[in-house]
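Before we start, here is the structure in question, set down as structure tokens.
Only one protein chain is missing from this complex, and each of the others stays in its spot.
The block that comes next holds subunit A.
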Amino acid sequence: MDRYADMEDKLRILEDLNMMYIRQIALSLQDSDIQKKIDHEIRMRDGACKLLAACTQRDQALEASKSLLTCNTRIMAYMSELQRMKEAQVMQRVARRSSEAGPTDDRRPCKGKVAISDLRIPLMWKDTEYFKNKGELHRCAVFCLLQMGGEIHDTDMVMVDRTLTDICFDNTIVFNEASPGFDLRVELYSCSSEEDYSAGSTPRKLASKLSSSLGRSAGKKLRAAVDPGAGSPTGGGATLLLPVPAVAGPKYHLLAHTSLSLAHVQDNFRTHDLITSGNEECTYWVPLYGSVCCRLAAQPDCMNQQMMSGCLKVKQLGGDPQSSTNVYGVLKGTNLSCYHRQEDIESNVEPAFTIAINKETRIRASEKDPDSNVQSISISNLYGGEEVTHTVSADSRQETHRWMEAFWQHFYDMSQWKQCCDDLMKIDLPSPRKAALVTSKQGSLYHEMVIDTAGDIGTVTDILTRRMQELELRSQLGTSPPWMSLFAESPGRQRSPRLAGHSPRTPRRLPRSPLSPSRCPRPSLLSSDASLTSDSDSPCSTSPCSRHGGLAEPLSLPSSRFRPRTLSLDAKLSTLRGRGYGGALQCSCQPPTSSLTPIPAQRVSQATLSCSSSTSSNSSSEGRRSPESLDSSPFSRPSSARRSLRSMRAKLDPRNWLQSQV
């Protein structure tokens, strides 16, 4: 035991020394920015280590381990950047001493924002595992680390087991200072969530860590991250710069990685190949299909920022030769927008005219105007086969020179950023959302068939109903939306028979105990808005029809049970079909009812869509069996399973052609 404790101490001393070394470099560079960042990361790392040692829950341990890995990676990135800066400083001093080379005016392309979002990694389970659910459920925790230059971001952690078909990361990650030659490294880390992380096996763990922590993954990263280009004085010691702290806990391993660059940027979703490491024998193995799908967008600064602005005189060749307009020109994106006045930009007035500045534009400095002795710039574009040239001149020679510079720089930027300059790509910043939302575990395909009661359709119906209420007043003025006509029509349909006297039939919107066939109070019905109850919530008002009288008996059975609105909804729709509305539920006024999602019982304002009893009779005649066996429980809402079963049945009925409102 002593030896191991000894080694632990030594490791800690090494770490402290390394930290001091790093801090020294940072100090010597007098770059407080990096120093602050490193300090911050070191503190985060300490916090993560402590948390890891202290926590008992597996989830917490996984999260803490993930933060630890991210902190380590960031520290290494900062360190390598420090190394580079130190080298650059040294080289500069050497260069200054040896030669007096003038400043090489290397044109540098503008920076830009690069955003990666909607990361999705498909999985490839063996069918025996996936469908037959054989074996124990082996779960892994995975997350992605995205690195560009010195910026490192991690995605949220996702638990993966064989009920998932794809690993989806919902985060949108934006890198702000990207150059066109960027290299975005995407790394997928995984960790089995079944290992025993107890601290009892510390010595073994320590030994394995010493052998493996600087071995494959960490060693590779160290070498890659701290890989100095030119000979660095500290190159030899770099590999030991940051040993992984000996903390017991879950450890993530690199499962796959890939590198994305400008060529992969597109305003659309693309699939890229992943390079996987590890094999089936590893504990952290997850069967990847081998590709990753994502949206990689880039916004170069030249596309969304003003690159140059100033007063200009613009003359169009071929137009009135003497007329030149005084404008305030703004070079941004693929246009030179010319406003009448500078104030117009703030007040969002449209520019007087716009000259295209894109890859096909040709710009030349033209001869000095003999009158004013100022050079002017001519801009030629091809508009649909015709060449249009504008002559632009600034107030003074310096101004003209600045404009030429700006144009050259702009062309250079466009040549460097290539396809990103064709059009401005949109980058959506994720809207701040309440963190309390707990995402339910993704189920298998079969689980997804169950519809939950707070279904989208129900809520959309709500929205429509509310809108309808507002518009109800307007409809009197004759300006009703097209779907209003459904509700207007319904009285006609509703006149179809109701066995009003048959009291058990009436509370079809309310759950009832089968043992109490007497009328139960329906407060919710009465409270419904009058505007919507065209089909009336007072079923007694309608006259029983003799048409379906014969079906009273079969009805009494079902009627003694709870009739959720959905069943009557199906039935109504089947009535529509029965009346020759065609198989497709294509009312021109399309209520979102066709998907037949259960509507919560208390939302009586949707009563318009609940239907008459005759429809239920139709439903039974059409073979839609009421699930008598299910409604044994009294009182309030039926379980969602029952309702979803009914609606599922409706959905699975091949005679329907479902339509859903989204």
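Everything below uses one rule, namely that a contact is a pair of C-beta atoms (placed from the backbone, for glycine too) under 8 Å apart; a residue touches a chain by one contact, two chains touch by 3 or more; residues count from 1.
The rule is short, and it goes like this: contacts and distances are computed from a predicted model.
The chain that is not shown carries the UniProt protein name "Tax1-binding protein 3", picked from "Glycine cleavage system H protein", "Tax1-binding protein 3", "RCC1-like G exchanging factor-like protein" or "alanine transaminase".
Summary of contacts with the chain left out: across A:R162, A:R295, A:H390 or A:H410, the touching residue is A:R295.
Touch with the chain omitted from the figure is made, among A:R23, A:H40, A:R84 or A:R120, by A:R120. The hidden chain makes contact, of the residues A:N268, A:S347 or A:Q398, with A:N268. In the complete complex, the residue from A:D46, A:D170, A:D183 or A:E343 that touches the missing chain is A:D170.
Touching residues on subunit A toward the chain that is not drawn are 118, 120, 170, 267-269, 293-295, 426, 428, 431, 433, 437, 448-449, 451, 456, 459-460, 463, 481-482, 582-584, 586, 590, 592, 595, 651-652, 654-662.
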